[in-house]
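Of the protein chains in this complex, all but one are displayed in their positions.
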Amino acid sequence: MKVRVKNCLIWLSIWVFSSAAMAEPFVQGGAIGSQTEDGFNALGPVVEQPIEFPHNTHAGQMGINCMYCHTYARRSGVSGIPRLDKCMGCHNLIESVKDRPRIKKLFEYWEKKEPIPWKKVHDLPDFVRFNHERHIQRFYFKEDRPVREVCGYCHGDIASMTTARRVKALSMGWCVSCHQKEHLESAGTTKTSNGPNDCWQCHK
Amino acid sequence: MSLSNLIKNWSSLRVKRPYEDQYKDKDYKWAMVIDLDACTGCNACTTACYAENNLPVVGREAFSKGQAMHWIRIERYWGEGEEMKGRFPDRGAQFLPMLCQQCESAPCEVVCPVGATHHTPDGLNSQVYNRCIGSRYCSANCPYKVRYFNWWQYPERAWPNPLELQLNPDVTVRSKGVMEKCTFCVQRLTEAKGRARTEGRRVADGEVVTACAQACPTSAITFGNLADDKSQVARTWERQQIKLASDRQEKDENLRGYRILEDLRTYPSIVYMERVRDSEA
Amino acid sequence: MIHTTDESDIEIERRFVPKAKDINEDIAWAQINKDVLRSMERPRLMYWVIFLASLALFSVGVYCEVYQYRNGLGAADLENPQVWGLYIATFIFWIGMSHSGTLLSAILHIMHADWRKPIYRFAEAMTTFSLMTAGLFVLVHLGRVWQFYYVVAYPNERWTWPNFNSPLVWDATAIGTYLTSSIVFLYFGMIPDLAICRDNAKGFRKKFYWFLSAGWQGTDRQWANFRVAYMTLACFLIPLAVSVHSIVASDFAVSQQPGWHITSFPPYFVAGALYSGCAAIITLFIILRYVFRFEAYMTMPILDKTCRLTFAIAMVWTYLNLIEYASAWYGNDEYAKQALIFRATGTYAPYWWAMNFLGSIVPFVLVFKSLRNHLPTMMVVSLLLNVGMWLERFMIITPTLAHGYYPWTWTGDWWPNWVQIGIVAGSFGWFSMLFMLFCKIFPAVSMYEVKEMVYHRFMASKARA
Partner (left out) sequence: MSNSNIDRRDFLRVLGISGAAATLAGCGNTSIESGAELVESYVQPEDFVVPGVGVFYASTCTQCGSGCGIMGRVREGRLLKLEGNPKSGISGGKICGLGQAGVQVHYNPDRLTTPMMREGETLKPVSWDKAMAVLTARLGSSSALSGDQIAVLTGEISGHQKVLLGLLLESFNSTNHVVYDALSPTIGRAACKAVLGVEQPVLQIDKARLILSFGNDFLGAGPSPVHMAAQYARFRKAPRGTLIQIEPRMTLTGANADRWYAIIPGTEGVFALGLAHSLLQHQEYAHAVSADIAEALKQYDKDTVSEITGVHADALSHIAGMLWERSPNLVLSGPAAEGHAHGFDNAAAILLLNLILDNRGKTLQGQASHPFPQLTPITGSTGALTRLNQAVTAGKCQALVVIGSNPVFTAPTFVPFANNLSKVPFKVAFVTQLDETARQCDLVLPLLSPMEDFGTHVAGYQPAGVDLMIQQPLMERLYPETRGLGDILLDLLKQRKPDAYKAFPDYYAYIKTAVTKAKPVFRTTSSDDNFWEDALRNGVLHLDGPPAALETHAAAVKVDKPRSVVTDVHYPFYFVPSVKADLRDGRHANLPWLQESPDPLTTIVWDSWVEIHPTTAAEMQIREGDILEVQSATGSVMAKAYLFPGIQPDTVSMPLGQGHTAYGRYADGMGVNTFKIFDPVFDEHTGELALYATRVIIKKTGEHANVVKDEGPTALQQGRKLVVTMAADQAQLAKEISRVTQ
């Protein structure tokens, strides 16, 4: 009898473990969060940038529109990093901060006419085509949502960070979960539609 | 797709054959017309395709093993039947540009175990490289044999530095073990559709064409939106009395349009125009 | 099934009592235990020869697979349109092999054919291992084997599902289920024997058998539950076996290729599967009989029955094969007819004719009783039959892909290269290695069922007397 109980226990534990492993993806959101390195909804790794750019100052305190600097987002698939002369356009005129080390670094790059080697924080696999233009056009221009909300869907609250960190999973399921939701077609209407469900829309 | 969604949309997973003019209600149904009387067999289209779609040059050895990667190939026939008539091909050669026919009821789509090839809303037969596991069932089931498999790790051997600088960033470079095929230059279509959508309109006729159609020196290839009545492609289909959802066209005898292996009920999106020969000459 | 000595029960069994004795009914139960356990201790030298040869063959296969994995499938000389080569052909072959175990243990079990009892264990093992081999071929042939789990339907972070329309998904599901079930069936049917092993083993082995025997004590209650469960599993397995090969046949039958798009493919495949399985049983029967000194259990009358069964199935297969040809020949599908003509006259014609000869003519050797009882002849014939069946699968894949709808992409001179041949050879090594290991570690003859058989035969002959 004792032997049988022992055997039963062994089998039971194998069964419990394997079904727990199988069931994990069923948990709402669990599967998506499991993509990030340090758990669900945690920040992605800290990426060291050549200049520790304070988004919190620019977007947070100053309240500058994201697209003032990231100008390409509304007209290209790629949002891109601001061009150096954009930074200089303002900072040439702001005498008060010119002696700060970060600004000095900026001027060094400008004088050398060298692009700043910013690192990618939100880097999708190469076979994925995420189109900034389409999302900005739909949610910012047509639906007239606040820019921090529109960008924040995927980038989180950048205005509270210095250099950007990834806060969303950016996994396929995470994308699809939003594409399946009904979104207003434009600010004035109650008509809704959802994102495309066609592989070739995002995969190339 | 979540489990509940899967059940909800179960019927959408079933493959349907096209019926009547259903495609006309949609915004887009991409289609093509290839005029075989204009095609000279010059291979400009094939090279344009290599340039646009990051096709690897496989080299002599792989080519000799039938591992060539030309999404569009020019076939050259010497006769219609099983034997050549006469001593010389005195009516010239018969050239046929063969590419993916973007079938409306594609044999490849049904059999792909992972759904890497499926039908897009605008009537394309898509191939998603990162989903493909390389079972090659689609190729085995394709009547036209226009699917090409990455038998080797081409990214490592086909573009020695600095040739890789030529690669089109809009098209994935395929690794070994995935299937690929003509996409009707979907990267161009997506871009044009996005632009049109931002401007709140439909893509205009001629605004976007495939690389092969763009290059063709004799304009033998016409590409366009079949759902747009005024497009050249739609008008040609109409004039040639070709119906997308028919497997046997009832048309006038003097019309040149036809589709290849139509009786297999693949409902191809490419209409060929018969070659013309002056029988008095 | 609870065995009593009821008159009626004996009546049923009497029908199966042949003129020649299947087994010596005087054999002592202790002797059975002893003989079988001895086979696990020290087999003949031939065992090690076979084992090492299989290991060597397997290593060749592993080398080829590693080479192919690193370089891509181009290393196997596959091409457009010869996209599958030997891999899928051999896959079908191994799937076919797996049917014999189910036939012997499940089908004959519910049909009360008790002559199967000494040989069903190894047939079941054959089922399991050939399925494992077949599964390997699915992986070997995949372009991106590291993504094979995309075929499995399970909720995932991509929120994607496989394409339920595709026969390959049915395949994956069916083979997965069949493999699991046949492992369970094999293991389950072995539990009483494992307990015997446990009781006779020492040291590490004892622990091993103790774990596997799952607390088997041989109580009446255990036996009763065991019988019910075993019967249930058997009933479950039969439709599975039929469905697995029907689904493999569907891979072809639902496709459009001329020469594959044939309604009779599922029964044809199932018949072919049983055929090659039976032939393989004859081969392994002869080998095991010699290697493990099982002359007392794997007797000539049992071989004779197996041969007769094989012949019957061979004729069914031949009939279905002719139906396939006839439907192409007399059908309205000109493409399919041309594909058939190509098979009979084209590049691969010698193999096609060889397949037909080996599959339909050679089995007539089995008609002759004297030959049926001649072991070397049977060894050769059974091997020839399996060569024929392998060729059948080769003939389904290669000539069809060579001669599809599209003349421009016909191929006239495609042959598999060393990588493919190496992997196919390796699969035989892998199979026989596993099989030999199994026979060494587990009782290859079911001790408790042979005891039953001996007992029943004894009772039957007593009744007759």
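Here the chain labels run A, B and C in written order, and each chain numbers its own residues starting at 1.
Everything that follows uses one rule, which is that a contact is a pair of C-beta atoms (placed from the backbone, for glycine too) under 8 Å apart; a residue touches a chain by one contact, two chains touch by 3 or more.
Remember, predicted model here, so these are calculated numbers, not experimental data.
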| item | value |
| --- | --- |
| Among the chains presented, those that the missing one touches | A, B, C |
| Residue, one of C:N321, C:T409, C:S427 or C:S446, that touches the chain absent here | C:T409 |
| Positions on chain C where the hidden chain makes contact | 144, 334, 338, 405-413 |
| Interface with the undisplayed chain - residues on chain B | 36-38, 40-44, 46-48, 50-52, 54, 57-60, 63-64, 68, 70, 73-84, 87-96, 129-130, 132, 155, 159-169, 171-175, 178, 188, 191-192, 208, 211, 214-220, 222, 232, 235-236, 239, 253-256, 258, 260-261, 272-281 |
| Where the unshown chain meets chain A, residue by residue | 35, 44-45, 47-48, 72, 75-78, 80-81, 83-85, 109-110, 113-127, 165-166, 169-171 |
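In the analysis below, only the chains that are shown with their structure count from here on.
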| item | value |
| --- | --- |
| Chain pair with more C-beta contacts, A-B versus A-C | A-B |
| Approximate Å spacing (C-alpha centroids) for the pair chain B, chain C | 43 |
| Mean-CA-position distance for chain C and chain A (Å) | 54 |
| Per-residue multi-chain contacts in chain A, two or more chains | 26, 176 |
| Multi-partner residues of chain C (at least 2 other chains) | 155, 159-160 |
| Chain A residues within the chain B interface of the complex | 26, 77, 125-129, 131, 133-134, 137, 176, 180, 196, 198-201, 203-204 |
| Chain C residues within the chain B interface of the complex | 71-74, 77-84, 141-145, 147-148, 150-151, 155, 159-169, 171-172, 251, 254-257, 401, 404-406, 408-409, 411, 414 |
| Touching residues on chain B, where the partner in the complex is chain C | 1-3, 6, 13-15, 62, 65-68, 73, 75, 77, 96, 98, 107, 110-115, 118, 131-137, 139-141, 143-145, 147-153, 175-179, 261, 264 |
